[in-house]
Every structure is written in structure tokens, then in C-alpha cells.
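Right, one structure below, let's go through it.
Only a single protein chain was left out; the remaining protein chains are all shown in position.
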Amino acid sequence: MVMRWRCFRQSAVVEAVTDIRLLETGFSPGRGLGKFAQQVPEAGGIASFVGKVRADDGVKALELSHYEPLTLPGMQQLAQQTIGRWQLDGLLMWHRVGIMRPNAPIVLVSAAARHRRDAFEAADFVMDHLKSDAWFWKRERRDDGWHWIDPRAADHDDLARWG
Amino acid sequence: MVMRWRCFRQSAVVEAVTDIRLLETGFSPGRGLGKFAQQVPEAGGIASFVGKVRADDGVKALELSHYEPLTLPGMQQLAQQTIGRWQLDGLLMWHRVGIMRPNAPIVLVSAAARHRRDAFEAADFVMDHLKSDAWFWKRERRDDGWHWIDPRAADHDDLARWG
Amino acid sequence: MSVTVVFLGRLADLAGAEQMMEAPLDWAGLLAGLPEDARVAIGDARVKLAHNGNLLSDREALQAQNGDEVALLPPVSGG
Partner (left out) sequence: MSVTVVFLGRLADLAGAEQMMEAPLDWAGLLAGLPEDARVAIGDARVKLAHNGNLLSDREALQAQNGDEVALLPPVSGG
């Protein structure tokens, strides 16, 4: 599942390790980050984000559904777009699907770069796009049953920052 | 070394787990992040940054020196400032001192928050301040001996973003 | 001689996760095969349509043949 992409960026060929996965079962963010870091020894910095199912608000479970023919290809396109925009040594993007319990990790994004700003901005960019511009549908189970969740207005505002 | 701070933020008392350390020996960012995540179960998101000694440029070793009476208190003040500015469930800030080999982790920052933007911005803010506004002096050993490193102009520009 | 129609997100609550419809299938035929409340929900122009895994820029231009898969995709939420 780990691949190397070659993309043209400002007339220079750049190569970055990518690791893009849709996961049907739970994963350990710490172990995922540890292994990713070993694959990008040249990187001076790695910025990461872990999103979890919140353990409050009376949510008993969260279900993320996806559409196979679009969701993973969409994540791969997002990775290529990100690699084309920032100078990265590597980009990891793992996203859960299926039913998750509170506190379970949903998403892990990690961007490795020579320079700190590239790593931070790339991780931030990927998260904003996964959050409101990727093919996932989310519903929560509460005491009174399942409820579909729409993106918050703040998510659209976040996305708009990238132009 | 794990403490809870109480700070006043916009007239509300906020409480955040803080874990601020100066480390004389090597550490595992993955394990550090794993343990930190367990202490902030309420957080929906955790943004992190790992900075490592670069494995290129002919650098054989890096030495970070500090001044005991100022360095750790300065990091604790930075933590309180960060907790006062963003709504966080927790903030981890570990910084190595001493002599390090290429690829060794130098710094680990992790910010846990209910909302993604708070976590990203807090981690970014802390890194910018540790990089050019904290009491560390850095020198590299190359084939021809030790060389002191000054902050890059880009680091001062990064810091200026926060006003 | 049929087309598989897949319903994502809250549309699945109104029309089931999947239906078989008679081929060939165009936009009018798709609407005609749906229960009233699903038809109303699909009236929202933000609902996208994919034909064999490709998004259609004009969903009303749908022309699906036997064995094809069509998916109706409401606005997403993730992360």
C-alpha cells in the first residue's frame, strides 16, 4: 500500500513516499507514525494530525460510509495535489470506514518535509479536504437512534482558505 | 512531570494537561504521543510535530545547549501563553538538549483540542516560538569541526505571524 | 437487462442502499423509479451522480446501459 509518486513541481521532479489507506478496522496512530517516520529519514520535520471519535455528547457510535469507486481514488488525487503544492518527503493519509466507538481514531494524516512550514501546511490542507471535500458520509448513533451529520459551516470556511 | 494548569481564558477557567520536559537523553516520539493521547480522551483532534536532526549536509552531530535557570521556565511560560490563546485539552512540549546524532528526534510538540484548528494553530505557534524565541543554542559538527547555527530569517518571519 | 443504482448517505434511508432498475436508464427513468421522498431529496442540485465510477457534470445527461452502476451522492461529511 506504500507507493512512490513522481510529480512535476515547478519544473523539478519530486519524489515522495505516499501511504494512502481506507481502513475497515482499528489502527494505532502511534505505530503508524513510527513506521512512517522510518521511511522518511531525510525529513527534518513531520507534522501529524489524529482525529478521534469524541467521547462526549452522548454519542454511542459513529459510522462512516464511503463509495468504493470514488473514495480511495479521491484520496490519491488529494495526495498528488498536496505533493504538487508543498515540498514533501512523504505523505501518509489513513481514514477509517465502518462503525467506530468513542475514542477510536478515525483519521491519521502525516506530512514529512525538509522544512517545518511545508509539513504543517500540507497536513492542515489534507485535513481540511478530507473533512469536507472527500467522499465520506457520517452518522452518529445516540440513545434515540442514528443521525446523519452534515459538515459544519466552519469546515467550509477552513477549506476556502486554500483558494 | 505531568501537570494540570488552571488559567483564565476569556473569563472562563480552562484546564489543560501539560507535559513540558527538557530531556538529556533520546526519546521515542511515537510512544510519547501514544501516552499523551491517553491523557486527553475528550479531545477530538491532536496535532503534533516531530523535529529531527537532518541526515544530510555532512552533519555528524548536533549539540543543543541551554541555560538551566531560563530554558525550562521559558517553556512553561510558553505553554501557559498557548493555553490562554487556544482552547486546548492538553499540550505536550518535549525538547532535547545535549549531543544528538543525525535522525535523532530533537523536539516533540503535541496539542490536543476539541476542534482541529485550535490543535493545529497551537502546535504551529509553539514550534515557531521554540525555534527562534526559546533559550537554546545550537551547533553542528562537520568534518572541519563545530559550527554555531543562527536562526534562519524564515524563522523570524514565522514568529512574526503571531503578532 | 438492468442497472444497479446505489444510494449513499441519507439517501439510503429513503430508497435503500441499492436498487436494480430496468436498462437502458436515463434521468427521467431514474426519477420515475424512486419513491416520492427520495425524488424530492434528489431535487437538491448538490446531489451528484456517478456513472460507472465517473462523476457526471450534468446528471440529467445520464444514459446507463445493462450492467452499469449509477450512484447518487448527497453532500459529504467526513474527518
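Chains here go by letter, A, B and C, matching the order in which they are written, and residues are numbered from 1 within each.
One rule holds in what follows: a contact is a pair of C-beta atoms (placed from the backbone, for glycine too) under 8 Å apart; a residue touches a chain by one contact, two chains touch by 3 or more.
Remember, predicted model here, so these are calculated numbers, not experimental data.
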Give the labels of the shown chains that the missing chain contacts, considering the complete complex. B
Please pick, from B:33, B:83 or B:107, the residue that touches the omitted chain in the full complex. B:107
In the full complex, which bits of chain B touch the chain not displayed? Write them out. 51, 64-65, 67, 69-70, 73, 95, 106-107, 127, 130-139, 148-151, 155
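The definition used in the following text is that only the chains that are shown with their structure count from here on.
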Using CA atoms only, can you tell me which chain is the most central one in this structure? A
Cα-centroid distance, chain A relative to chain C, in whole angstrom: 27
Which chain C residues touch at least two other chains? 79
For chain A, residue numbers touching 2 or more other chains are 51, 127, 131
